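All protein chains of the complex are present and in place, except for one that has been dropped.
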Amino acid sequence: MNLQYDTEQIILRDTAEGFLREHYNYDTYRRIVASEDGWSRELWDEFARLGWLGLPFAVDDGGIGGGVIEAAILMEAFGRFLVVEPYLPTVLLAGGLISALGSAAERKALIASVSEGRARLAFAFADRGTTTTARPDTRGFSLTGAKSFVIGAPIADTVLVSARIGTGAGDNRVGVFVVPTNATGIATRPFRTVDGRRAADIELTSVALPARALLGGNEDASATIDRVIDHAIAGLSADAVGAIGAMVGATVEYTKTRVQFGQPLAKFQALQHRMVRMRVNEEEARASALFAALSLEGPAGRRGRAVSGAKAKIGRCARFVHQDAIQLHGAIGTTNELPLGAYAKRLLAYEALFGSTRDHLRRYGSLISKPEIAAEGLLAVAG
Amino acid sequence: MNLQYDTEQIILRDTAEGFLREHYNYDTYRRIVASEDGWSRELWDEFARLGWLGLPFAVDDGGIGGGVIEAAILMEAFGRFLVVEPYLPTVLLAGGLISALGSAAERKALIASVSEGRARLAFAFADRGTTTTARPDTRGFSLTGAKSFVIGAPIADTVLVSARIGTGAGDNRVGVFVVPTNATGIATRPFRTVDGRRAADIELTSVALPARALLGGNEDASATIDRVIDHAIAGLSADAVGAIGAMVGATVEYTKTRVQFGQPLAKFQALQHRMVRMRVNEEEARASALFAALSLEGPAGRRGRAVSGAKAKIGRCARFVHQDAIQLHGAIGTTNELPLGAYAKRLLAYEALFGSTRDHLRRYGSLISKPEIAAEGLLAVAG
Amino acid sequence: MDIGLTAQDRAFCDEVRTFLSEHVPPAMRRANDLTTGFIVEPDVSIHFHRALARKGWSVPNWPVEYGGTGWTPVQRYIFEIECGRAGAAPYNGAGTQFVGPVLMRFGTQQQKDTYLPRIRSGEDHWAQGYSEPGSGSDLASLKTKADSDGDDYVVNGQKIWTTMAHRSNRIFALVRTSNVGKRQEGITFLLIDLDLSGITIRPIIGNGGDHEFNEVFFDNVRVPKAGRVGEENKGWEVAKYLLEFERGGTMMAGRVRAQFAKLARMIAARCPGDPDILVRLAEVGTDIDSMEMIDLSVLSAHQAGSNPGPISSLLKLRWSEIRQAVTELAVDASGEDALRWVNERPLYETLQLPPEDEETLALMPRYLNGRAFTIMGGTTEIQTNILAKTLVNL
Partner (left out) sequence: MDIGLTAQDRAFCDEVRTFLSEHVPPAMRRANDLTTGFIVEPDVSIHFHRALARKGWSVPNWPVEYGGTGWTPVQRYIFEIECGRAGAAPYNGAGTQFVGPVLMRFGTQQQKDTYLPRIRSGEDHWAQGYSEPGSGSDLASLKTKADSDGDDYVVNGQKIWTTMAHRSNRIFALVRTSNVGKRQEGITFLLIDLDLSGITIRPIIGNGGDHEFNEVFFDNVRVPKAGRVGEENKGWEVAKYLLEFERGGTMMAGRVRAQFAKLARMIAARCPGDPDILVRLAEVGTDIDSMEMIDLSVLSAHQAGSNPGPISSLLKLRWSEIRQAVTELAVDASGEDALRWVNERPLYETLQLPPEDEETLALMPRYLNGRAFTIMGGTTEIQTNILAKTLVNL
C-alpha cells in the first residue's frame, strides 16, 4: 500500500494547475460558455500539445500511457478551474471504449485523432424509452432508437452509440457503434446544461452503417461499458473534488477579508465551525475519490462498491459545501459576479449525472448490506 | 379561530406544574422507577383528588368534562416532570375507549373507578403474529391471540383487548373486550421500557369471557380504536413537548453557569446558535402538538394528517434536542447524575411508540401528496 | 381554543375565490408558475394590482382611512392562502408593505397625500436602497452620503441588492447625513425619484440567470429635502420600524403552500413511488404545518391584543429555510432533467414546450436563486444572533 503521489504525478498536477491558472480564469470560462459552441478550439489544441488528450491511452495506441491516478489528477484540475471542454465524453468515455473494445487498427486510427485533438467524441448510452437496436443487414447494420442526455454530442464529430446486437430472445449482446454525427437518420436536439456544457437528445431512425462501424467484434460489450462508465464517474468525482476544494478555499479567503461589525467574518466562531465542516467534507470527498480511482482496475463488485460509494459520498459533500459556501459569502455568492455560482452549478450537475446520489446510495447499500463485505477493510477490499 | 389559553386552562397548567414541581422531582422519579411496580399509589391518589384522572371524561359519566386542550396541558406537564404513572394507558387509551364504546352502565361503572383512582387499565391492540380473535360460544366469547408491547399491562387490574368478532370471510368487525388481568388463559410477560415505564407482551389462550365483556355492542370498533389511538398520540406528543422544553431550559441554564476558558459556555457563539436551534425546535414541536390536539375532533382524514404530521415532526425535533442537550452539557449529560438522560430516554420512547417517526412520515406523506390537500391552509384543513 | 373558520370567514373565502377566478387569467398564472426569480415582472402583476385597487383590496394591511380593507387577521390570512393557491402575482411589496406603513408612521401630510394613493393604485413602483457593498449585515456602517445644500440633499455613493430598481420609478434609501456620534445616529431616511440626473443602475445577474438585483450609483444627485422621512439623522429609527415588516412580518404560508402544492403535483407525476422523495416531501410538509401554526398563533395573539414576542426573526429564519427545501426537493425529484438549462428570461416569454417540460426548466434556476432566501432581508446568521438574545435570552 502506498498512497503518496510520485514525482511525475506531482509534476503533472503542478503543470495542469499552472497552465489553467494562467489560461483558464473565470472570464475565460464565461466567454467560452457564452460562445455558440461552448468550447475553445485554441485551448483544446493546447490540451493536445500538453499531452492531456492522450494521457490515459496506451503508448502503443499513440497515447501517453498514464493511469487512473493521472486521469484523476487532471480531472481534479479541470474541476478546480471550471474547464468545460469535452474531455469527459471524448477521452474518458469514448476514448475508454475504443481502447477497450477497438481492434489494433481502430485504436490506432481513433486514439490518434483524439490524442492530437482532431476529434471530439461522445458516447450515447442512455436509452430513452425502448432499447436501441442494431439490425444486421446486407450492407452492415441499421440502428434505430433514442438516446437521451448525450454529453458533448452537439460538438462531437463522431458519437459512439450502444445498441442491442443480440439476435432473437435471450441473446442480449450489446455492441458499440462508431457513428458520424452527420449520418442520415440522426436527429440531434442539442441543449445547454446548468454547468455550461453542451448535451443532446439523439433520435436514430434506421441509420445505415457499414459492418466495420461496430467497434471490435460481436462479443457483448455490456461489462466493458459498465467499467468505462465507472471510470467516467471516478474521473467526474475527481473533477467534483477540485470544484469542492475551490469553493472551500474561496470561502475561507472571502471570510478573512470581508469585515462586518468591525471584524473579519472569519473571526466569528459560528462561521469558523461551518468552515471546518466544509474542509472536513473536502477531505472526505478527496479520500473517497482516491479510493474509487484505486479500485477501478479491481474486480467488478469491488469497483462498483468503491465507485458508487464515492459518487454517493462526494455528492453529499458537494451539496453541503456548495450551499454553505454561498451562504457564507452572503448576497454576492448568489450572483454570477463571482465564480462561486459556476462551481455550485458544476457540483449540482455532478450530483445528477450518471445516476443521482440516491441511486448510488442504493447501489452501494445493496452491496454493503452483506455483513461479510461490511466487515472488510479497504485494503482487503481493494487488494 | 382562537389559539389563546382561556383562564381555566391557564389555571390547570399552573396547578399541574405547581403540584409536580413540589411533589415530583428527579429523586421522586428515580425512586418510583426503581421500585418494584414502577408507579406511586400515593401520587396516583393525589392525581385523582386533583381531578386529573377524570379530566377528559363527560360529567354525566362522573368525569370533569375537560377537552383535548386540557388533556394536552396535563400531558405536557407530565412530560416536563417525568411522570411515569400509567395515565396514558388508563385514562387516554382505555378511558377513551370506554367513553366512546361503553354503554351508559359500563361508562358509569368503569369511568368512575378510573376517575377515583381505583382502577389502572391498559389497552392491548397490537397483534403479534396472527390476529387475535373472539370466538362466540354458549357462555359468551373465547379469546385467543398474542398482543405485544401493552403499555401499563403489568400494573393494570383490567386490560382492554381488541379482537376480531367478525364471523366468516369479509366480516372483519373488531370488538374491544374488558378482561381482568388475572383471568385464566392469560400469560403476561412484563418488561421495563427505556423510559422507566412498565409494559408486557400478553398471550391469550382460549380466555373464557361472559358476553357482557364485549364493550358496547357488536358494531365494528375499528374506527373508534383508530381515533382513540390518535388521541393517545396527540397526548403523548404534548408529553414530548414538555420533555423537549425541559431539556432546552436545562441546557440554557447549564451553559449560563458552566464556565470554561474564563467565560460561561453560553457566551460562545457556536453554542448560542445551537441553543437557538433547540428553542426553535421546541416552538415547532409545540405548534405541531397544538395543531394535532385541535384536529382530533375533525374528520378522520384531517385528524390523521394532523396527528401523523405532529408525530413525525415532533419526533425529529425530539431527536435533535435530546442529542444537542446532552452534547452541550458535556460528560455530565451522559450520566444519570442529572435528569437530562431520563428526558432523552422519554423522548426516544416517544419516537418509537405508536409507530415510528418514519412510519408517520409515510402516513403523512401519502395524505399530503395529493396537491389539493398540500395547497390547503390549516384553518381550512381544520375548520 | 378553536382553529375553525366562522360562517363570515367562509363567506369571505368564497368572495375572494370568485374575485381571483375573474382576475387571475391563465397567462398570469403561467407567468407566476414559470417565474424563476423572487418576483413576477411588474408588467404582469400590475394588472392584478389594478384589479385589486378597483375592488379596494390593493393595500389590505393598511388602516381603513388610508384605503385598507379593515379585514380581520384571519381574513388577511385567508386572502394570502387563496392568492397563493390561485397563482396571483403580488405587485411591489416594497411599496405596500414598507413605504406605506413607514409614511403613515413617520411621513408628513404632504408625503402621505402624494405617495399613498400612487402606491394603492400601482402608479408608483418602489425599490429599497439599504445595503451597500461594504454594508450588508452590518447595515449601520453605510457610507452613501447626503450633504445638505439649501432645499436639497446632494447624494453621493452606491447602493446594492436593490431589487427591481430597473423596474421602479422611486427608491427609499438610508443615507449618511452625519459622521459624529454613534454610527446609527448619522443616518437619514430619504425618498428619491429614480429619474433624477446622476443616478445610474447596473444590473446584477443571479446564479439562476435572472436580473432582479441591481447596483444603484448616486453621483451628485440633488434630492429635495421634502423627500426626507422623519428628522435628519433619525433614519435608523425609521429603518428599524421597517425591518420589523421585512423579517417575516408578512404571512408566508400562502406563497409557500402554493409552491409546495406545485411540488407535490410534480412528484406525483414524476416519481410517485419513490420512498425517500415521499419522506422528504412529508418532512417539508410537516415543517410548513408547524410554521403555519406559529403564524396563526401570532395572528391569534394580535387578535387578542397581546404581543407575540420575538417571533418575527424565527419566522424569517424558518420560512426562508423551508422555501429553500421546497426548491431543493424539486431539483432532486427531477434528476438529470433538472440539469437542462435555458439562458433566456423570463421563461414564460421564451418557452413553448409541454407544460411539465417548461416547469422542469424553472426548477434549477429557482433553486439557485432561492439560496438568497436565507441571505436577503437579514441573513440566517443574523437572525440567529438576534434570537440568541431575544428568544433564548443568552
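Should a chain be cited, it is by its letter among A, B and C, assigned in written order, with residues numbered from 1 in that chain.
Operating definition for what follows: a contact is a pair of C-beta atoms (placed from the backbone, for glycine too) under 8 Å apart; a residue touches a chain by one contact, two chains touch by 3 or more.
Nothing here was measured: the structure is a model prediction, and the numbers come from that model.
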Exercise for the section: Specify the residue from the set B:Leu55, B:Ala124, B:Leu271 or B:Ala318 that touches the hidden chain. Expected result: B:Leu271
Practice task
With the full complex in mind, choose from B:Phe57, B:Phe149 or B:Tyr254 the residue touching the hidden chain.
Solution key: B:Phe149
Practice task
Among A:Tyr87, A:Phe149 or A:Tyr364, single out the residue that touches the unshown chain.
Solution key: A:Tyr364
Exercise for the section: Provide the residue numbers of chain A that touch the chain removed from this figure. Expected result: 1-6, 9, 69, 252, 255-256, 266-267, 269, 272-273, 275-277, 279-280, 283-285, 287-288, 290-291, 294-295, 306, 309-310, 312-313, 316, 358, 361-362, 364-366, 368-372, 374-380, 382-383
Fill in the blank from the handout: Against the hidden chain, chain C presents residues 275-276, 279
Handout entry: Absent chain, residues of chain B that touch it
Key = 149, 191-195, 259-261, 268, 270-271, 323, 326-327, 330-331, 333-337, 341, 344-345, 348-349, 352-353, 356, 358
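Throughout what follows, only the chains that are shown with their structure count from here on.
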Practice task
Just give me the whole-number Å value for how far the CA centre of chain A lies from that of chain B.
Solution key: 53
Fill in the blank from the handout: Flagged in chain B as touching 2+ other chains are 269, 272-273
Exercise for the section: For chain C, write out the residues touching at least two other chains, lowest number first. Expected result: 381, 384
